[in-house]
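Single-structure report; data block below.
Of the protein chains in this complex, one is absent; all others appear in place.
Labels A and B are assigned to the chains in the order they are written; within every chain, residues are numbered from 1.
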Amino acid sequence: MKAAVTVHSKYTISDIDPRLYGSFIEHLGRAVYTGIYEPDHPTADENGMRRDVIDLVRKLKVPIVRYPGGNFVSAYNWEDGIGPKESRPVRLDLAWHTSESNQVGIHEFAEWCAAVDTEMMLAVNLGSRGLDEARNFLEYVNHPGGSVWSDKRRANGRAEPWGVKVWCLGNEMDGPWQIGHKTADEYGRLAHETAKAMRAFDSSLELVVCGSSNAHMPTYPEWEATVLDHTYNEVDYISLHMYFENRAKNTANYLARSIELDNYIGTVAGVIAYVKAKKRSDKSVYISFDEWNVWYHSKERDKETLAGAHGWPHAPALLEDDYNFEDVLQVGCILNTFINRADVVKIACLAQLVNVIAPIMTVPGGPAWRQTIFYPSYFASAYGRGTALKLHVDSPTYRVEGLGDVPYLDVSAVHDTDQKAVTFFIVNRHGTETLDLNVRLIDFGALTIVDDQVLAHSDINATNTAERPDNVVPRKGDGAVASDGRLGARIPPLSYRMIRLR
Amino acid sequence: MKAAVTVHSKYTISDIDPRLYGSFIEHLGRAVYTGIYEPDHPTADENGMRRDVIDLVRKLKVPIVRYPGGNFVSAYNWEDGIGPKESRPVRLDLAWHTSESNQVGIHEFAEWCAAVDTEMMLAVNLGSRGLDEARNFLEYVNHPGGSVWSDKRRANGRAEPWGVKVWCLGNEMDGPWQIGHKTADEYGRLAHETAKAMRAFDSSLELVVCGSSNAHMPTYPEWEATVLDHTYNEVDYISLHMYFENRAKNTANYLARSIELDNYIGTVAGVIAYVKAKKRSDKSVYISFDEWNVWYHSKERDKETLAGAHGWPHAPALLEDDYNFEDVLQVGCILNTFINRADVVKIACLAQLVNVIAPIMTVPGGPAWRQTIFYPSYFASAYGRGTALKLHVDSPTYRVEGLGDVPYLDVSAVHDTDQKAVTFFIVNRHGTETLDLNVRLIDFGALTIVDDQVLAHSDINATNTAERPDNVVPRKGDGAVASDGRLGARIPPLSYRMIRLR
Partner (left out) sequence: MKAAVTVHSKYTISDIDPRLYGSFIEHLGRAVYTGIYEPDHPTADENGMRRDVIDLVRKLKVPIVRYPGGNFVSAYNWEDGIGPKESRPVRLDLAWHTSESNQVGIHEFAEWCAAVDTEMMLAVNLGSRGLDEARNFLEYVNHPGGSVWSDKRRANGRAEPWGVKVWCLGNEMDGPWQIGHKTADEYGRLAHETAKAMRAFDSSLELVVCGSSNAHMPTYPEWEATVLDHTYNEVDYISLHMYFENRAKNTANYLARSIELDNYIGTVAGVIAYVKAKKRSDKSVYISFDEWNVWYHSKERDKETLAGAHGWPHAPALLEDDYNFEDVLQVGCILNTFINRADVVKIACLAQLVNVIAPIMTVPGGPAWRQTIFYPSYFASAYGRGTALKLHVDSPTYRVEGLGDVPYLDVSAVHDTDQKAVTFFIVNRHGTETLDLNVRLIDFGALTIVDDQVLAHSDINATNTAERPDNVVPRKGDGAVASDGRLGARIPPLSYRMIRLR
């Protein structure tokens, strides 16, 4: 099977916002407790944060982390997480039917973000609360001092404001499951007034309004049109979420779902354009795709806990998907989609980061390790910064009901003009055939292959575990040839490959 | 005048929910203070509760008591009623223009309920407050411990949660008089989101959404259709209220009003069926008729206090209807209506229980006694449990404007299969003629009369007072004959009769 790609240095999609490789920590399951925070762990630092996890997160090169939810945020009182730890209230989290000790709050999370060298992206609660609590939280986090909330932050041991730029106006407010769910009009009005108050504090904030929780919501895409009609001039991003499942264990169909993701992004980009024209606005609104991942392996297992059968446990195992090799390919295709939509998607958050549908797993008191999906995320973040290139792809396809003709070759390319590097992220969706890839590179000058990494495995169900953390890992690719403006490589069936040229 | 009734053991309406004989205590007038609670009273127990009242309530056999309102609840802060009594705030109650000392709160009420052997039915404030306070109250009342609010309950001296099952989502939210009155859409949305949060805590709760305050509300019955459209899948009951007046002193018309009650229930049952179909729902919603009684004797007297002419008194005499003999008949007809609608009415609350439009009255520092209406309520609760029987009634009628032909005979029958007993509750609405009643009993086996109680009085205006508490009391009936599947009895004009066969 052969496929041809043409790429020209002048034909670009957009500069890539590095925040495309963001992630997410929610107070959910073991993401926080025994995930990033475990004071009794042998590697715990002075703040009780696991150093082994910090090291892995740093390795993943995460530019921004969304916090503290997710569904959790819609009944969260941010004040519960400040002040002396022994005085913090234990709350029942209605979203995940667990107890929340509040031992980690904004201070602890902020210090952890500094430790892992990432930026915070904070969400305010627009479920059970509103404008006033949002503005107080913002003042606490971002005001230098001399006001009641900023002085409380100082009294709580942090003199400098954290200067958080990106703020989410609630979470999945279109979802009937959300505490304090709103109609599009109710939410649009609340988000607009809250955004206004937040901007009155700091007009340079970047605000994210909730779009649809997924493209199958009955309110999609009217939700986007209505909410943006209320908020267009006060917000910078509209948030989308999508999770990927392969319950039917049909690999071909599963890997085709990034086409659906692409359609979803395209539709919402269209809605943005529509409202922009309607508002006669000069400003642009972009997409913050702030929850995405494969999520289905753990769903059956979680049902009892979420239904309350175990009462209100603190930090139970929840959403602990064990990712397999197949999921590497899915994550690769998703990341390619974001890169190829870098003109409209500026922020994206792999949901989530530790333990909860996460690239990094831990055992309480024990080791931390990389799941299979760690690697494509890592390659994208490490080498996917620069300018997304507009590719012309000529690939054989297969037919998927509802999605049309799906190319076997899924690919994106990023031009790092500083490094004078071009990196290709390649997935071969074919189950049995090797892809004979021929890339024509125009106007890049002379390029040679400087790195070539392959993820392939004989068993699509292979996973990494505490005992076998290196079952699925990248290995050096071979056989690729670059010369005379041509790159040739043979991509094995169901494999992921990153080829970097300079 | 003759009337014939046919009853067959297999032709039933429904099992009767014992909560059909519930009652209601609101922080209003002297219901709580000098009603159930009077620490200085000679009979006061260690909690300050009047033992004489406890004894009378126990005698009335009340299975469930709604609390703390009524209109009161729509600006009530439940936290005002917890913690050391000396620290509790005095609030101005805008609903009844009185002061509320908060010396009785959830703890005191719960202990009193245990003392009178009844279940609590609690209302959350959806007038001045919303979802968050409701979920906190619920957590305080029903969570075992280990969370901030449940631990406060424990710190306040109550280790075990009370496990309250039935919760009212506000009170009469269709009434423009309500603090924080809502439109049907506003209320439907708020009730839905609050119900969701409460169910996220405990999916087995039984939730009561507000229907119309009476059948003459301009928004009735569209209110029911709209509110249920918003909330159908999250609620179990819709609340109805109705009060009965005889200002015109026209006994025949007065006693006919239970027909209006029956129509009201029938209409709302129809609305429920309509929304159930619209929602393609499997679950049923029933009626909680959680305020009903005669109320008009005291209205003129109360006007000044309610208009504020006496400032903000604590526990003034309010709504202290002195019930007369005529009201016994009315209450008898109302209870018959509920029994005959036991398939859709599952909860009903006589409003109220002590001093405020109540079957039990007290003198501060002095005696407690039974009003006239105590007796039909008592007979219904004591002997009206089991299965409501479908009666075929053939009675002469009289014409009432707007209600059509009203039978002189008002009757219900309950089959207690455990006790193998059949009990008839009979009212003769005729002002002058005795009713010659002939009942045919089919497939009950041999039955003999085991009890026969009559309420009759030469003066329809006769009342029970502190001085003459036994002016209107039941006496043994006579002349009734049961044999060969026949029951014959002569029912005097304007009388109530309970005949029990086994």
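Note that in this section a contact is a pair of C-beta atoms (placed from the backbone, for glycine too) under 8 Å apart; a residue touches a chain by one contact, two chains touch by 3 or more.
Note that the structure is predicted; figures quoted are calculated from it, not measured.
Using the touch definition from the header, name the shown chains in contact with the chain that isn't displayed.
Within the full complex, the chain not displayed touches A, B.
Which residue, B:A4, B:A44, B:L94 or B:A252, contacts the hidden chain when the whole complex is considered?
Of these options, the touching residue for the absent chain is B:L94.
Which of B:P161, B:G180 or B:P364 touches the chain that is not shown?
Residue touching the chain left out of view: B:G180.
One chain is left out of this view; which of B:L60, B:A75 or B:A380 touches it in the full complex?
Here the residue in touch with the unshown chain is B:A75.
If you put the missing chain back, which residues of subunit A would it touch?
Residues 131-132, 135, 139, 143, 146-148, 151, 189, 193, 196-197, 200-203 of subunit A touch the chain that is not shown.
Touching residues of subunit B against the unshown chain: what are they?
Residues 75, 89-92, 94-95, 97, 99, 128-129, 176, 179-181, 183, 186, 307-308, 312 of subunit B touch the chain that is not shown.
In this text, only the chains that are shown with their structure count from here on.
Which integer distance in Å separates the CA centroid of subunit A from that of subunit B?
Once rounded, the distance between the two centres reads 55 Å.
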